[in-house]
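Note that this complex is displayed minus one protein chain, with the remaining chains in position.
Chain IDs A, B and C follow the sequence of writing; residue 1 opens each chain.
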Amino acid sequence: MMTAQDVGLTEEEAVYVRELVGREPSDLEWGLFGVLWSEHCSYKSSRTRLRWLPKEGAAVVAGPGGNAGVVRLDDAVEVAFKVESHNHPSFVEPVQGAATGVGGIIRDVVAMGARPIALMDSLRFGSRSTAIREGVVRGIGDYGNAIGVPTVGGEVFYGPGYAKNPLVNVLCVGLRRPGREIGAGGARPGEDVYLIGQATGRDGIHGASLLASRDFSQADQDLRPTVQVGDPYTGKLLMEATLAALATGRVSALQDLGAAGLASASSELAVRSGVGLALDLDHVPCREARMTAYEIMLSETQERMLLVLDAVHGEEALAAIRSWGLVPKKIGTTTADGQYVLTLQGKRVAVLEAQWLVDGCPLKPAPAPRVAPPPVGTGSPPEPVSPQALVAMLADPDLRSREPIYRRYDSMIQTRTVWGPEHEVAVLRLKESPGGLAISVAGPGRWAAVDAYSGGAGAVALAVARLAVQAVQPLGLTDGLNAGNPDQPETLTAFSQMILGIRDAALALGVPVTGGNVSFHNETDAVAIWPTPIIGAVGRHPRPDRPWADVVTQAGMRIVLINPPTRPELGGSVWERRAGRLTAYPRVGLDRLRRTVGWLRQALLNDALGIEAVRAVAEGGLWLTLVKLLGLGGPGGAGIAVTLADEMLAERLLNEVVGQFVLTVDENHWPEVMAELSALQIDSSVLGRTVAEDGLGLTVGSGSEAFTWHWARGELLAAWSAWEGA
Amino acid sequence: MMGNKVAVVTFPGSNCDHDTVWALEQLDAEVVVVRHDARDLPACERVVLPGGFSYGDYLRAGALAAHAPIMDAVGRAVEREAVSVLGICNGFQILCERGILPGALWSNTSGEFVCRWEWVEVASPPAGWPEFSTGMRFRLPVAHGQGAFRVQEDGLAQIWAQGGPFLRYVDPTTSRSTGYSPNGSVDGIAGISRGRVIGLMPHPERAMHSVFGSVDGRRFLRMWLGGP
Amino acid sequence: MTRYAMRMAVTLKSEVLDPAGQATQAVVNERGFDAVGELRIGKLVDFSVQAGDPAEALEVARRLGREFLANPVLERFEVWMDQGRRTGHDGE
Partner (left out) sequence: MTRYAMRMAVTLKSEVLDPAGQATQAVVNERGFDAVGELRIGKLVDFSVQAGDPAEALEVARRLGREFLANPVLERFEVWMDQGRRTGHDGE
């Protein structure tokens, strides 16, 4: 006999289940409640809080609730996008955990009827977890490269809490034509339910659903399910077969199989469509002999899709599926009686209402949002800045070149990638529309470590700022929220604060959140991660064939800093962490940022203003921004000479407050630019100019006190790219 | 100049097929897509085996696709010298696995997939393509995990005896093609030819526009199609 | 007809360089296994063949090795009956 505890339910939840069902549930039924009411599937700790996020926006076609959010790019193209985490599986088995994470988010996008065109991954590791990192990078490459979706960017950061709780959050972006809506909600009674893809094995039973819904410790080793193995080849066939089936117009409803496998997919489909469901489990193709109903329903075998086909013309869709070498299996029918009935060998093994499984779990109430007063954003006293320390900082794990990672990803397949992973924003040219697509992802974990609110707001601000340097207005955001054990009050409070920060920034910047993912229990042996918000943003690029430069190209331009710091705000910065401290990341001036990005978006398009290169200041502060502006990727077009005041040098050079932008502007047009900025009350200061002499020169102070440091390009490049990935 | 009807073959798991068709169409080739399970080639002068991960590249890259029914047809057409064949990346691997081209493409020495821009140089123009002259260079991306060209000792001697390999990688630091490769290829070989069959690891179809980093793929494919 | 369990070793020809094996050996030596040498990595393929007798099964297996499982340019294979292993169809 199965007990409520065996399947991860609390006493109260078990009592409530008995009340709903009106009898003692069978083992199988307990199992279904267990997985569907797990944190991972029910969002019981987060759903009430996610409601705080703004969902409305002019471009939103599908908000949260489906498999991915969808926004309208223009009359020809809609963009489906979402971030998904695969943290726990990547700790248990880095290669396969990360690979199946990529496969899973690709299926989510396909389940919206969109063709996946780009991936970005956001990774967090302990600084010494080399084996995990190398495994994760291999897994992402193995799957993305083989299925043929380019990885066009991402981010990697390190922190002690991630050593045994690596984070693997993957963002997938797909395209579909307007009018091609599909989802789990279109089934009508009397239609046929088909399962396609990989045969079901005993893979990952309780994996995402239960393991990811509790902390991980050595004691859980036995609970380790059979690890799911990614099969990008079958994934590719499944993706093509599904898209081909959709193109026939004969698919009524579609749902991918992810966490909690068939149990989750089928019950969700029934609820969304408002139909009953009768599944005959004998017809589910199994990889192993004698699988029980429990195993069949809870298996997390990858590369599977559930389709409901038009009762009359379904054959057309089936033919399309078969042409890709897959064998569709009819496993049941939709019914009018609202019941969710599972049959095995002629016996009804579960008779429930799908509603109970999907929406029945009691949610944890969320207290009314209350924002703690902002902490004083001073950070801490800086270390003295020296030229050696600045160069050494370029090799910091959080700042150094990511080339040893991203060169293992195919970033160019599908021939849309204009700007790939070597840039801080991805720019894609579309074959489907004259407009382009810009994608950014942001979420430095340090920023939310002490003050989750400012970290959440900072992540949104940075994702938006990174689009703004390409004159792109975000159409929607997706958020990956990663945290520790939600039963710990501090964790849940920080989680709430993180959401409030995201909400406030999204509202201030006028961007809706169209979907996302929550990953709790990133906690092993009582060590939890920093709350980690990861924000993805997409928008329409106005001229993808000619992105604005992010490096200097010629001498004689003015270098300008927009929104220079007015207070000492080193909190949460790499510089501070290198000095052995970590204080709160400052609250980003959202109103200031809104005005600045609004101005940037039109100023860049105005050729008469002569803005040449532009970069958003982020991790590593102004210092790293200037180094990257020099263009370490290739031979330089020019050198940089800037001057900073002597007092508060560290704060000026190394704070990481989002909202600062570095611009190079044609000398002759500077007065016009300045006039526009002051009309909008946007602060700016001239830092210096681009010069013929290669390298980076920094003059500190003025007059007779002034001194100049100069670094050759090669010296900076050597420090920044010393890491060879091992 | 020959006619420009090009058959692009797709295998389950091919994923550069769309890019290849798109590239060829920009050069005004008449493209027809042929499935792996077709028994015959359509009437055409040229065949392209595109890149990707046919059959997941399981077992060995290209090994399973080499046995697809369409490869019987390609093999027959090659024997009759009825078509020109271009294998790009996975297509090159399939041609070697099939024995249509000599040698084998093995895991990169690094053990890792590599995606980056490389320069390649014509070491020996394929017979029948005077457009490709010795020393000509192209900047093209590579993206592969199994791109190390390997061959038995006598095989290498043979390749050189017959004039040398078609393409070799150019060392980005010395700007010479003296054995450098991003993957551990013997003699830095990036592509070879035999008769009217050409195989290469880099992806010309990804270098069709300066906005993607280079137009050398356009140049390359135009020459292969017999244009100037 | 009987189902015979077969096992095939696909290895690089001895004169062919094995960079993967070399890299693994270097790591292994570095981590304290200094007695380990000559490490080479190949493939092991397990499968079953339905045949009238062992000789026929071996014949099929050899053909499989020649035509599919080994690349003749660089690899060689050996195949043998794997008496210890039960195939999925025995006793089920």
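Just so it is clear, a contact is a pair of C-beta atoms (placed from the backbone, for glycine too) under 8 Å apart; a residue touches a chain by one contact, two chains touch by 3 or more.
Only a predicted model underlies this, so the values are computations on that prediction, with no experimental measurement involved.
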item: Touching residue (missing chain; options A:D27, A:E288 or A:D694); value: A:E288
item: Touch with the omitted chain, as defined above, among A:H88, A:R133, A:R202 or A:R250; value: A:R202
item: Residues from chain A at the interface with the omitted partner, ascending; value: 92-93, 96, 198, 201-203, 224, 226-231, 233-234, 287-288, 301
item: Residues in chain B touching the chain absent from view; value: 55-56, 58-59, 64, 67
item: Those residues of chain C which, in the complete complex, touch the missing chain; value: 3, 7, 9-11, 21, 24-25, 27-28, 31, 33, 35-51, 60, 63-64, 68-69, 87-89
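Everything that follows uses one rule, which is that only the chains that are shown with their structure count from here on.
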item: CA centroid of chain A to CA centroid of chain B, Å; value: 36
item: Whole-Å gap separating chain B and chain C, where each centre is the average of the chain's CA atoms; value: 30
item: Between chain C and chain A, distance of the C-alpha-averaged centres to the nearest whole Å; value: 42
item: Overlap residues in chain C, where contacts from two or more other chains coincide; value: none
